[in-house]
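Written out below as C-alpha cells is the structure these notes cover.
All protein chains but one are shown in place.
Showing chain A:
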Amino acid sequence: MTPRLKWTIVVVAAIVLLGGSLAYAISAFLRFQAVASTAGERSGPPLTAIEPGQIVFRSTDPGTEYGHVASVPIGAPGAARAVAELTCDRVDASAALVSCLRTQRGIVTRFEWQVLDERFDARWEAPLPGVPSRTRVADDSSYWASTAFVTGHTYATVGFSTATVIVGADGTEYGNLEDFAFTVNGDSVTSVDRNFWGVTFVPGTDGFFATAAAGGRTWLVRGDLGDRTLVAIHDAVECPSLSPDGERIAFKKPVGEAPTKTWTIAVLDLATGEEVVLPESRNVDDQVEWLDDETIVYGLPRAAAGDSDVWAIAADGGGEPELLIEHAWSPSVVR
C-alpha cells in the first residue's frame, strides 16, 4: 500500500464517518427543533403562583412546555395544565415554596438546586454534585431536601453514591446525611457503602424519614435534625413518603436482587408495622406522593425516551392503578 493510498483511505473514511455523523446530528437537531417548537396540546394559561389544591409536576409533553413546571387542579387532573416559566428535572412544592432540581446543560453539564417562593421568586440556591434524583419540601415549608447521584465522569469512578442534603427555611444547612450518626439496632453503622436518599419530612417537627443503605441492605430510617441522628426502624424500604395524616409510609419496595432489581409500591403502617403491597406490577422507580390519605400518585416512564405519565393507585391495595396525568413527571400535591 502506498502512502498516498493510505492517506486517501483514511481521509475518505474520515469524511464518510464524521460527515455521516454530522448529517445525523443535523437531522436530529432539526427533528428536535420541529417537536420543541410545537405548542403543547394540553397547555392552558400560564402558571404564575402555587396554591393549595394544585398538583404541581414536571411536564414531559413533547413541545414548547417540555421540562417546565406545570399544574392541574387536584379535582380535575385531566384539565388544561397551567405552565410556568420554570424548568426542573424534579420538583416539589408546598403552599409557600417550590424546590427545583435542574440539569444545567452546557459545554460542561452542571446540576443545580433552586428553592423559590410561591410566586416563583428565587429564594435560595446551591450547586448539586451530580444527576438530580429526589427533592422534598416540608408541607409546613420549614425545611427542604435533595438527593443527587454523585457519579464520576468515567464509568463511575466512585461507584454508586448519593448525596442527600437538608436545609432549613431559617438558612441552617444541615449538610449531608452521611455526617449524621446512623444506628441499626443500637449499633453504629460506619461501613464503606453507606448511602442515604429520599427524605420525607414530618410537618411541624424537626423529624424526617429517609432511606439508608449499607452492605446491600436498605432500611427506613427516622431522622432528627436537632441531634443529627438516623435510626433504622424498618427493613427494605426505599424512597419513603409520609401520608398526610402522618400514620403511614408509602415507599418503593425492592423486588429481586441487583442487577435485575425492580421496585413495587408498598404502604407501611407506622403504628403496627404492617405492610401492604399494592397491585402495581410495573417497575416504579420514583419517590411516590400522597394525593390524599387514600390515594398514592407516582410517575412511570413511557416507551418514548424522556416521557412519562403520572398514575394513581388506592393506598389500601384495593384497586388497580389508573392514569391520572398524561405526559407528566415528579408529581407534588400542594396542601
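The working rule: contacts are C-beta pairs under 8 Å (C-beta built on N, C-alpha and C of every residue); 3 or more make two chains touch, one makes a residue touch a chain; residues count from 1.
Assume contacts and distances are computed from a predicted model.
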{"item": "Hidden chain of the complex, named as in its UniProt record, picked from \"Sugar phosphate permease\", \"Aminopeptidase P family N-terminal domain-containing protein\", \"Anti-sigma-K factor RskA\" or \"4Fe-4S dicluster domain-containing protein\"", "value": "\"Sugar phosphate permease\""}
{"item": "Selected residue (touches chain absent from view) among A:Asp117, A:Asp140, A:Asp285 or A:Glu326", "value": "A:Asp285"}
{"item": "Residue of A:Val10, A:Ala122 or A:Val277 touching the missing chain in the full complex", "value": "A:Val10"}
{"item": "Hidden partner interface residues of chain A, rising order", "value": "1-4, 6-7, 9-10, 13-14, 17-18, 20-21, 24-25, 28-29, 32, 89, 103, 105-111, 126-127, 129-131, 133, 149-160, 162, 176, 190-194, 258-261, 283, 285, 301, 305-306"}
